[in-house]
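Excluded from the complex is one protein chain; the other protein chains are retained at their positions.
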Amino acid sequence: MVVPLGEAVRQLIHDGDTVALEGFTHLIPVAAGHEIIRQGLRDLTLVRMTPDIVYDQLIGAGCARKLVFSWGGNPGVGSLHRFRDAVTDAWPAPLEIEEHSHAGMANRYVAGASGLPFAVLRGYSGTDLVENNPNIKTVTCPFTGQELAAVPALNPDVTVIHAQRADTAGNVQLWGITGIQKEAALAADRVLATVEEVVDVLDPVPGQVILPSRVVDAVSVVPGGAAPSYAHGYYERDNAAYKDWDAIGRDREAFTAWLRELTSAAPGRTAPTPAVPPAPGSPDAGDPEPAGRGA
Amino acid sequence: MVVPLGEAVRQLIHDGDTVALEGFTHLIPVAAGHEIIRQGLRDLTLVRMTPDIVYDQLIGAGCARKLVFSWGGNPGVGSLHRFRDAVTDAWPAPLEIEEHSHAGMANRYVAGASGLPFAVLRGYSGTDLVENNPNIKTVTCPFTGQELAAVPALNPDVTVIHAQRADTAGNVQLWGITGIQKEAALAADRVLATVEEVVDVLDPVPGQVILPSRVVDAVSVVPGGAAPSYAHGYYERDNAAYKDWDAIGRDREAFTAWLRELTSAAPGRTAPTPAVPPAPGSPDAGDPEPAGRGA
Amino acid sequence: MTTVTWTSDEIMTVTAARSLRDGMACFVGIGLPSTAANVASRTHAPDLWMIYESGTLGASPDHLPLSIGDGILADTADTVVSVPEVFNYWLQAGRIDAGFLGAAQIDRYANINTTVIGDYDDPRVRLPGAGGAPEIAASCREVIVIMRHSRRAFVDKVDFVTSVGHGAGPGDRERLGLTGAGPVRVITDLGVLEPDPITRELTLVGVHPGVEVSAVREATGWDLRVSDDLVRTPAPTDTELSVVRSLTGAA
Partner (left out) sequence: MTTVTWTSDEIMTVTAARSLRDGMACFVGIGLPSTAANVASRTHAPDLWMIYESGTLGASPDHLPLSIGDGILADTADTVVSVPEVFNYWLQAGRIDAGFLGAAQIDRYANINTTVIGDYDDPRVRLPGAGGAPEIAASCREVIVIMRHSRRAFVDKVDFVTSVGHGAGPGDRERLGLTGAGPVRVITDLGVLEPDPITRELTLVGVHPGVEVSAVREATGWDLRVSDDLVRTPAPTDTELSVVRSLTGAA
C-alpha cells in the first residue's frame, strides 16, 4: 500500500489514461505531476477543475492530449502560457479541450462518485459553453417541467491527490480546504495519494475528510509534495513561486530549460529552482485578463 | 435568536405546515416534538426518514394529517403502534402516507437544499412503491439513455433539529452521527434548532457540521432535548425508554394517559415518566416484523 | 434426534456469519444481521468492514448496538459520513460487497416485503416500510436474507414488493437495471435457500442439524424445490457459540 512515488505512478498511470490531479489551490499533487513528466507519460486526458501551474508544466512537457477543466489559470497571477501555447499554437502538441463551469465539473465528479451516469444542475443556460461542448445537455424535470442542465458523470481512470497524512493501513486524511478531492477519488477507478507523512493512528482533526483505505490503491510519502501550493498545518503557500512561474511559462526557451532541469533531477525531487529570474514589473499588465476571478 | 422553546414553536410552526423533525437515531428533537403536541398544532404534514417514537406520539396526539417517510418504526424494538392505528383504523384521525426508500428521501432533501426541483437516483425500479406514490417517476439520462428514478425536492416549511451547541450569534454545531440534518435544514424555509447549551465560541470538533446562523431562525436551549435518543458527548441513548414505549404505544388507553400527563406538564418538561409499566417478555414476538432492518 | 444445544436464532446467526468473507464491506442492519456480522468479525473475518446506514463506515462496536445509530458506532468507525453520502457514494456506487436484509414476507423469487400485510390502501398489518432495503437489494454485490421460516413469511407471492429479489425470474434484475446480484442466500432457523442458477427460484440447499426437509417444505408457502446437493449445516462450534453468546448477553 505504501510505495515510493515512482513505483506508484508506474503501476497506476499509463499512456492514454484519463487522469485527475485534483486540489483546489490547497494540497495540489505537484510532486506526482512532476513524476508523470519524468516518466514521460503521453496522450493523457488531464482532468481538473482548476488546472494551474503543474498542469501548465504537464501540458508544456507534452504529456496531455486533452484537457477537461473549468478554470485554467495561475491563481492570483494570470494566465497559463503553456496552456495558451498548446491551444493557440499546438506547441508542443495539439491540445483538445473540453470546458465546463466549476459547478458543472463539481457535479460531474459527484455523479461519478455516486454511480450515476449524469448530474443535474442549474447552469450553462444562455452561455456559449453549451454549443461548444457536446457534454452539456438538458433534462426536463418530470414533476415541474422545468428544463435544467445535464452533464455526464466524470470517472477518471486515476485520481491523484495529496493529503496531510495516511495511516499504515492506507487510510488517508486531509483537512483545511478539502475541495473536490473526496468526489474525485471516489469517482476514479484507481487512486494514488501522496502524503506528508504516514502515522500509526490518524488522530481526528476538525474538518477532516477520511478516504478509507479500501478506495485508495497506493500511498506515497512525499513531504512537501504539494509545494508550491500548501498543506494546511504543514507549510504555507509559496506565493512567490506562483508569481515566478509566469516568466518561465511565458517563454518556450525558459520553459524548456526548466523542463530539462526537472527531468534530469533525481526522482523524488519535488520542485526545481526557477531556471530564469522573474521578469521585472507586472508581466500581465498588457493582457486582457479577467480581473475578478481567481482559481 | 435564542428564544424559549414555546415561543420558538409558536413563531415558526403553524397549523397545516409541512414540518420535518430530523435525526437519524441520534439528536432527535424530542422536546420540540412534545412542545408541538402541547401547543395542539393540527393538520401538519410530518416529514422524516425514520419517524420513531416521537412521531408515534405526534400522530397519536392527532397533530398530523399526513406522514412522508421511509421507515416508520421503533428502532431495534419493532413497530409504531400509534402510526399503525392511524393508518389501519384512522385513530385518532386518518393519516395519509407518502412513502419512499431512505435513498429517495435523502436525495429529496439534497435536491431541496440545492435549489433543484428534483433528484436522480438508482432506485425503486421493480418495487411496488412506484405505483403507490405519484412522487416517484423516471428520467432518462441524455447521454446514455439509461432510465433512472426521479423524486421531487423536499422543502419543508420548517425543519426542527437538535444539536449539541450553538454560539450566541446563533451558529449551530452538531457532531457524531449527523445524518440528514444539514440537508433537511438547508431545504427548509424556516429552521428551529434546540441545543444542549449556548456557548460564546464554538470550539471546532472533529466530524462537526456547522449550520451558519444565517440559515437558522431560532435557537432554543433545551438540555436533554433529544432524550430518550442521545446527544453525542452529552448523554447516552436510553434504550430502555424505547423498549418501554412499545407497551404504551400499543394501547390506546395507556397512550391517552401518557398524553394527558405530557400535556398537563409544565412547558419545557422534556419527557414524562411512562404511565404504564412495560409488558413482560417480548411484546413483538407474534408480529411479522422484519428481522433485518433497524431504523 | 439431535440434542439441540443452541437456539434457532443462534444457528441462524452462526450460519449467516459464515456467509461473510474476510475483507468484505458489509452493509449491516440491526438485530440478527448485526449479531452475525459482529460474530464474523470476531471469528474468521477480522477485516470485515461494517457499514451502518447511519453513515458509520468501518464501525467496530465492542457491544451490539440497539439501533443503527448508536453512539458506539460513531465512536469506533473509521469515519462517519452523512446519510446522502452513505447511500450515494457508498451503496449506489457499488462499493458494498454484502448486504443483510430481513423480511416480513419473501416469495419464491426472493422478493421482499417489509411494507404491509394485506392491501396497501387497507392493510391488515402496517409494517415499518422500506428504509434502505430497496437500495441494498439493488446495489450490494450480493444480498443475504435472514428470517424465520413460516408459511406466513415464505409465500408464493408477497403482498407488496418493497425490495426486488429476482423479480419474476431470469433476466428481470438486468431488465430493471439493478446492478448487484440480488439475494444469493436466505438463511432461516430451519436451513438455507439459494436461487436456482437457471430459474432463480429459491431452492433448499441446506438444513440445520436436527431439521427434516419435510419440516422445511411444510413451513414454506410454495412447493419448495430441494437441491440434489443438499447439505447439512455444520453444528456451531464452541467458539462460534461463545462469541454469539458474549454478544447477545446469553453467555
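Every chain is named by a letter (A, B and C) in the order it is written, and numbering of its residues begins at 1.
Throughout what follows, contacts are C-beta pairs under 8 Å (C-beta built on N, C-alpha and C of every residue); 3 or more make two chains touch, one makes a residue touch a chain.
Quantities reported herein were computed from a predicted structural model and do not represent experimental measurements.
Q: When the whole complex is taken into account, which chains on show are touched by the absent chain?
A: The omitted chain makes contact with A, B across the full complex.
Q: Check the options A:H26, A:R190 or A:R250 and report the residue that touches the missing chain.
A: Going through A:H26, A:R190 or A:R250 one by one, A:H26 is the residue touching the chain not shown.
Q: Among A:E183, A:E196, A:D217 or A:D244, choose the residue that contacts the chain missing from this document, as touch is defined above.
A: A:E183
Q: Which is it among A:F118, A:Y230 or A:W245 that touches the chain not included here?
A: Missing-chain contact among the listed residues: A:Y230.
Q: Would you write out the residues of chain B that touch the absent chain, in ascending order?
A: Residues of chain B in touch with the missing chain: 113-116, 171, 182-183, 186, 210, 212, 214-215.
Q: Touching the missing chain, which residues of chain A?
A: 24-26, 49-50, 69-73, 75-77, 79-80, 83-84, 87-88, 99-103, 106-107, 109-110, 121-129, 132, 146-148, 176-180, 182-183, 207, 230, 232, 236-237, 239, 242, 287-295
Following the convention adopted for this analysis, only the chains that are shown with their structure count from here on.
Q: Any idea how many Å lie between the Cα centroids of chain A and chain B?
A: About 41 Å, centre to centre.
Q: Mind checking the centre-to-centre distance between chain B and chain C? Centres are C-alpha means, answer in whole Å.
A: Roughly 27 Å separates the two chain centres.
Q: Please output the residue numbers of chain B that touch at least 2 other chains, ranges allowed.
A: Expected reply: 121-122, 146, 148, 207.
Q: Send over the residues of chain C in touch with two or more other chains.
A: 88, 92, 139, 179
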